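Pasting in a structure now, in structure tokens, and then I'll have a few things to ask.
The other protein chains are all here in position, but one chain of the complex has been omitted.
Labels for the chains are A, B and C, by order of writing; each one numbers its residues from 1.
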Amino acid sequence: MREYLLYLGCTTPVRLPSYEAATKAVLSKLGIRLLDFKDVTCCGAQYIESISPRAHIGLGGRILALAESQGKDVLAICGACSGSLKHSKHILDKDKGMRREVNSMLREEGLKYTGNVQVKHLLQVLRDDIGYEHIRKAVTRRYSGVRLAAHYGCHVTRPYDIVKVDDPENPRVIDEIIECIGATAVDYPDKTRCCGGPLLAMDEELAALIGADKIKNVRGVGAEGIVTACVFCDIHLSQIQIGDDEVPESRVPIITLPQLMGLAYGIDKESLGINLNRISPEGILGTLQEGVGQ
Amino acid sequence: MSQEEAPRIGVFVCHCGHNIAGVVDVEKVAKLASSLPHVVYTTHEMFMCADAGQQLIRSMVAEHALNRVVIASCSPRMHEPTFRKAVEEAGLNRYLFEQVNLREHVSWCHMREPEAATEKAIDLVRMSVARAAHLESLPIETVKVTPMALVVGAGITGLRAALDIADRGFEVLLVEKSPQLGGHVAKWTHLFPTGESGAELLAPLIRRVKSHTRIQIMRNSEVVEFEGFIGNFKATVQDRKDGVQREFDVGTAIIATGFESFKPFGYYSYGESPDIVTLAELQEMPPRPELLRPSNSQPVNTMAFIGCVGSREPSKKGHEHCSRHCCFATAKAASDLKDGLEEIVMLYKSLRTYGKHHEDIHRLAREKHVIYSRFPADEIPIVEVVDDKIRIEWTDILANKRLIFQPDMLVLASAMVAPSDTETVAKMFGLTRSSDGFFSPEHIKLAPLTTHVAGIMIAGTSQAAKNAVESSIDASGAAAKAAVLMARGEVEIESTLSEVNPELCSLCHTCITSCPYGAIGIDESRDPPVACVTKAKCHGCGTCAAACASGAIIMKHSTDNQIGAMLEAYLCPVQETM
Amino acid sequence: MGMSTHAPTSDFAKEIARAPGGEAIYKCVQCGICTASCVVASVSEKYRPRELIQRILIGMREEVLTSVLPWLCVTCRMCTERCQEDVSPADIFHAVRYVAAREGHIPSVFSHAVDLVLQDGWMLESGYSDFIEDERDDLGLHTDLGWNNQFVRRIKEKYFEGGLTQ
Partner (left out) sequence: MIAKPGGRKGSISTSSDTALVIGGGVAGMQAALDIADQGFKVYLVETTPSIGGKMAMLDKTFPTLDCSACILTPRLSEVSHHPNITILSYSNVEKITGRVGNFRVRVLRRARCVHEERCSGCGNCIDVCPVEVPNEFDQMIGFRKAIYMPFPQATPNVCTVDMGSCIQCDRCIRVCERDAIDLNMKDKILRLSVGVIVVATGYRLFDVSAYPRLGYGKYMNVIHALEYERLINAAGPTQGHLIRLSDAKVPQNIGFIQCVGARDVSKGVPYCSRVCCMYGIKNAVMAKEHNPNTEVTIYYADIRAFGKGYEEFYHMAETRFGVNFVRGRVGRVLENPENCNLIVSVEDIAHHELLEVEHDLVVLSPGLQPPRSLEHIAHQLHFEVDDEGYVEVQNTFLNPVDTTIPGVFVCGCAEGPKDIPDSVSTGSAVAMRAAIALLHGGAK
């Protein structure tokens, strides 16, 4: 049974625990064992990264070295974290000086980064370790006729040369999985564009405009929900729809990929934290066909 | 066939795809043509010039015993040779073929009025059919080609061309105005793409040209007279020092007179400071470990380039064209010099590093932190010289910012223009010039190296602004064109010449003075003497025939009755022509 | 914009080129594909990545370092993927942020977030309420997140000379 250390990052466990729960539930169903990854720090994405690139690599380096010490690869479900850890690994693998610098800091903890560890994002594990075929076969309740839009998350797919997840201009993994479990994946304008989340702290107004634009595009093609694979995107795309001027029924439900899959695998709503979703995905759930497997 | 035999005319109307048929009702034209006198066959075809069309001509001539062929298609400039060949293959004399231009003269210029266009097409066809009835076979004239080529100009183009022709086994006369060989390229002391100097680069070529037994080099010399016709030109070359003139018989000529680097007085304070130089002047500055300011011989620390100086200026004659080589040359100069300099700013209007490896050099310049700054075409930089300091102010549209730079030295990438004596050369060789001032080729796409004067080729920067590599390619190409003529040994010339009828000539000298080619002389052998035409010199322009008061001159293939028939057919369509 | 004049220099571009992420700045040929692909530019008139890069290239150091613009990039890297000269504006702006930070030009949200990480080892210590603990409990998730807050001390003294709060 394939094992991964699950790197949660700062935001998921606090702001979107349902994503964490659903991931664990679904992956164990599909034969992937996730181990708690404790004693780690923030990966340094965005903030530390901007102010001290070396500090960023330092943080990432320790997380990776810690994983090495446990002889396991790392699974990150947050787009920013997966991108950041992959970036740190990329630098450490090509820049010997930086590696020496980091290892000197790790020495007293008895840790050492040698490059002998992989960082995967959820989408890679689903496609490469499990495979579409298995994902399809495991289905016990198929969705039918529901039109869903995939949102990948910029840091999940770009820069391709470093993250190596999917075609950055035309990503398919989420769409394929949506189809595997019976729903209909719909394309929409500027699909690969950012949700605006990373700008939230710097300029809430712009962040909202960007998010609203994405919601508009998704609504434009008549999608009944947005499927995410990044905590920031999920939170932001939900958040911007919650507001006085917004009519609840015109809101597009945002649901994480593992939640969507979990339901198709007969996992109960509670364990998937469906009730915690800011915008109720009942409309999507309604299309589940009881007892129809593959 | 005898001229008495009754004319049997075939009329072929061409659609030229959509080009003619899109405007002119070709079917109607063909139908009407069939009702014209002597016409025994008419048709309309998609492409008469295509093999299928030519095949059709051959088979219809045979099938209907046609002895005249009228093709209503495009301009004779385009396809006369094609169709003449076709009728000859059909067994007719090429002068029994008549072409009507329904494209340039009708469909293209009357696109928006199809009815009127069709009417005009019908008139033109009717006229040509009438003329065709009067066409006569003419003998085919050929002339020998003297196996020696004149190459004018010994820059990289002239040298390359001379060497190729000589290696191909023909004699070459290489005439160079200046004392040394190598032209502009030889003067480039540094900044040369391959790193070496122009002189070093050309050395092997010059060595071979000098040592070649078939190449006769005349330096300090220029062609002062050039007359004759393809295969049989006479060139008079004069030594610029002692003024001694020599005559040479040559079969063909390649004009490689090159370009002149524009001296941009009136642009960007050129001439107001010795530290403002053109790119050419920079390239000719003596090579030194470090670049020194012309004004005070102090080392140059900061430098600016300005592009498109005297180039790409709409409606400024001789300066409208892009000078092609400058963008790459400045990028090369900047990347070469940057190592020794603090700052180089490249002011450009647009960037044309189009050629093989050009982008490498462009990228290299940027990698060395040469600053590229784009200025608006309609708001060029202001350059002032205030107490010996150069001050440039301009708007960088990329940063949307007003910039000021005070470089130790300013280099102006000035235009490649046609040399000042180009008009004289053009007149002497009978060449035409394009709006860029350089010589115009026979066809801008498919015949870039030949000219409208058979036997005379143009190559390198005498044809247009271009770089040394492209010039060198042209050189071999033009050499091939010359070699083809000399290898053949003889070529055909037009038989559409004027002829004097001695019985009617009163030797009034009108024709002699009116002939632009000096082709008419006096035949003293007769009594009384009469005017006579030197066939090879006659271009068949018809001026003499028109001028002759006593109607003593016949312009073959444009005889009075041929033209009269056309007018008659136009003015009185109903009436049968005799 | 106001047309105050500027004297072009490549010093700033060289400085950025030496900072991590800025290496490729000289490759930019100003084609504008980054701006055309930029989601932030699509909602903000003032944000023009291409223009910002040219301003770096002509050496407008002060203006760029004190500007908020470099901090607006969401690092979505659409520009990185599309640039035909292999330039990554996102990484160039990271380099700019780094240089700006060294001189104390840091937007408060950034310095605040960094302070939190350097102090707690992660960002949301304060946000991790009992209420959320219960939520995790209901989901069958462990409530002790077990963050390490020791290593950041070393990071802090090595890279942040005792913190950012200027």
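The working rule: contacts are C-beta pairs under 8 Å (C-beta built on N, C-alpha and C of every residue); 3 or more make two chains touch, one makes a residue touch a chain.
Model, not experiment: these values are computed from the prediction.
Considering the entire complex, the omitted chain makes contact with A, B, C. For the options C:I16, C:V29, C:I56 or C:I155, the residue in contact with the chain missing from this view is C:V29. From the set B:A468, B:C511, B:A531 or B:A552, the residue in touch with the chain omitted from the display is B:A468, counting the whole complex.
Between the chain not shown and the residues B:M285, B:I380, B:A480 or B:I522, the one that touches is B:A480. Note on the undisplayed chain: of the listed residues B:V491, B:I520 or B:A569, the one touching it is B:V491. Of the candidate positions B:P139, B:P179 or B:P204, contact with the unshown chain belongs to B:P204.
Those residues of subunit B that touch the chain absent from the view are 16-19, 22, 46-47, 49-52, 54-55, 74, 78-79, 81-82, 84-85, 142, 156, 160, 164, 167-169, 193-194, 201, 204-205, 229-230, 311-312, 314, 320-322, 324, 350-359, 376, 397-398, 400, 434-436, 438, 441-450, 452-455, 463-465, 468-470, 472-481, 483-484, 487-494, 539-540. Against the chain not shown here, subunit C presents residues 29-33, 35-38, 41-42, 48, 50-51, 78, 82-86. In the full complex, the hidden chain is touched by subunit A at residues 167, 169-170, 189-190, 221.
Heads up, the rule we're going with is that only the chains that are shown with their structure count from here on.
Separating the centre of subunit B from that of subunit C, both taken as means of CA atoms, is a distance of 59 Å.
Look at where the CA atoms of subunit A average out and do the same for subunit B: the two points lie 66 Å apart.
For subunit C in complex with subunit A, the residues that touch the partner chain are 20-21, 39-40, 42-44, 68, 71-72, 74-78, 80-81, 88, 94, 97-98, 101, 106-107, 109-111, 113-114, 117, 121-124, 127-128, 132, 135-136, 138-142, 144-149, 151-152, 154-155, 158-160, 164. Interface of subunit C with subunit B (complex): residues 1, 3-10, 13-14, 17, 26-30, 50-51, 54-55, 57-60, 85. Contacts from subunit A toward subunit C in the complex involve residues 8, 10-11, 13-15, 17-18, 20-21, 24, 36, 38-42, 44, 46-55, 58-59, 62, 105, 109, 154-155, 158-160, 168-169, 190, 192-194, 196-199, 201-203, 206, 209-210, 213, 270-271, 273, 276.
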